[in-house]
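Complex shown without one protein chain; remaining protein chains in place.
For reference, chains read A and B in written order, and residue numbers begin at 1 within each chain.
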Amino acid sequence: MQLTRLQVLMVSTVVVCSIAAPWVLPTYYLYLLNLVLINIILALGLNILTGNSGQISLCHSSFMAIAAYAYTILNNDLHWPILLCAITAVGLASLGGALVGYPARRLGGIYLALATLAFLSLTQILIEEFPDITGGIRGLKIEKATFLGISTSSESLRFYVVAVACAFSLYVTINILRFPLGRAFDAIRTSPQAAQSLGIPVARIKLLAFTISAAYAGLAGVLFAMVVGFIDPVEFGVGASLRYITFIVVGGLGSIAGSIIGSIIFTLLPEGLRGVKEYSDLVYAVILLLSLVFLPNGLISLYQKLVPNKKIAKSN
Amino acid sequence: MQNNLMIKTHDLSLQFGGLQALQQISLEVPAGEFRGLIGPNGAGKTTLINCLSGAIQSSSGSIVFDNIEVTTMPPHLISHLGMSRSFQHVQLFGDRNVRDNILIGMHRQIKQSIAGQLLGLASSRRAEREAGLLADELLTRFDLKGIEHLSARQLPYGVLKRLDLARALSARPKLLLLDEPTSGMSEEEATDSISLLKELARQDGMTLIVIEHNMRIMMNLADRITVLHLGRIIAEGSPQEVTHDPAAIEAYLGEESADA
Partner (left out) sequence: MTIAIALQLLISGLSVGSIYALVALALVIPFKASGILNFAQGEFVTVGAYSALVLTAFGLPYWIVLPSTISIGLIIGLVIERAIIRRIMSAPEFTLVIATFAIGLIIKSAIRLYWQDNLFAIENPLPFKTFKFSGIVINPQYLWVIGCTTTLVCCLAWFFKCSPMGKAMRAVSQSQDGARLMGIHVERVLMTSWGISTAIGALGGILLAPIIGINPEIGGLILKALVAAVIGGFTSLPGAFVGGLLLGLLETYSGAFFGSTLKNLIPFVMLVVFLLVKPYGLFGKAPLVRI
């Protein structure tokens, strides 16, 4: 990947700020930053599935839930080393993704949406029906553990882990989009018939999209459990899934920048609206609707309109 | 003249709803031939192509492609065996630019591991670079260099058709099915396009089946022509034979005078 000098400068600034962050920011802001980064990871994965591959998923919060609960239970009850808990949890979430992705090969549009809704209901029921293991509706607290000799209640550790995970997710996403896999994702969304006739195995690619995207969600789930310290089923319901979809729809479908912008705005907005609790749903929905009506292709389309394609100018 | 049949169907039929879309189509196209497929609107030409490429499952009959039975094979596997097609209503990948469209066309030729792609390993980067070079070659061949960074959605119709063709050819197929490749083109553009196509086909030993309404082009360039009407083959032969066949004249040219 060739990087321009400007891009190198930007990346270096981000790295320096990230290293400094835990020493400079107060706890609350660091916590918010963690949430933003976690949501970015989630949004990147969801965008690959929905924005690029065109598959709607109303159960992304469930993939998060699977990982969060697996991580917590393996940590609290089985006392596995924390890294192993995390890796297993993400693996289980990916498995969940594959489970949903498999029937997805024959379903599209609203049928797929409903299938994912059914999966979500299933995970909710499972969480609530086994309160001995999952804590049921009351929720579950994540017990402290150590990683690389440092306690997981250390703010710096949490932040660095989240930041590294986010950077890694970004790296993987950039790779996907510039290699044949990303092109295949776009192809099956825009024209599955043409893609099929060019030898792209549409069903398998859909399955892959679901699995990879669920892995992202799983990573976000593990980090969420680590950072927040407490999980309950409400956090992973339909409302949550719809919220995550709004990140990418308002930010920009299929675009990395879109995922980032959408996550930042919609993570910080509810925090900003805390003061007016009664109006918060209404304001959230109105902002959502306005951005959909005036910028149906996401906020990123605003940027694209203002910055013309430099490459055309060059070749002319 | 090779005796090898590139594609052969036997009593291929398709029924949906109460409609008999294809009735006992028995087609034999030898390797390297330029076969024209003509017929009035609704004759079943696009449906036949859909069946051959696997997009629609036929109700009965068989399809053999390069000596392999493909009647029930899924479309992407048939594509891997070496069949490509273009679409009547151009189905390009509108979000991606011209170059990416060609690269997607080459998908089945690019072998890359998933892990390599996710992690950006050197092997994947190299494979991608090589694919890029091939794509650039194709772009030049089809006179698409210079607009390769434009999004497919922004292209004028004639260029879209050229891109569609280039994409179908990018995978070096053995058999190419084209559905009205010159619709919307001027007479000159159309003749140039199909002549270029025939030239490329001869160079690579490609077999062509082309649906066309432009009779002049068919007369001049096709080796043999099959005439479809109401789902049946009503005439078949050299362009000379077909244009003198009374059944073909009645069915097809009657429609042409209606258009004129």
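Keep in mind that, in the parts below, a residue touches a chain if its C-beta (ideal position, glycine included) is under 8 Å from a C-beta of that chain, and two chains touch if they have at least 3 such contacts.
What you see is a predicted model, and the numbers here were worked out from it, not measured in a lab.
Annotation: of A:18, A:50, A:75 or A:259, A:50 touches the absent chain (contact as defined above). Within the set B:4, B:57, B:140 or B:240, the residue that contacts the chain not displayed is B:57. Only one of the listed residues, A:6, A:293 or A:307, touches the absent chain: A:293.
Mapped onto chain A, the footprint of the missing chain covers residues 50, 56, 103, 106-111, 113-115, 117-118, 121-122, 125, 192-193, 196, 202-203, 242, 245-246, 249, 253, 278-279, 281-282, 284-286, 288-289, 292-293, 296-297.
As a convention for this text, only the chains that are shown with their structure count from here on.
On the side of chain A, the complex with chain B involves touching residues 1, 171-172, 174-176, 178-181, 183-184, 186-187, 190-191, 193-202, 208, 212, 254, 309, 311-312, 315. Within the complex formed with chain A, the chain B residues making contact are 53-55, 74-76, 79-80, 83-85, 87, 91-96, 100, 103-105, 107-108, 110, 112, 114, 117-120, 124, 128, 131, 146-150, 167, 171.
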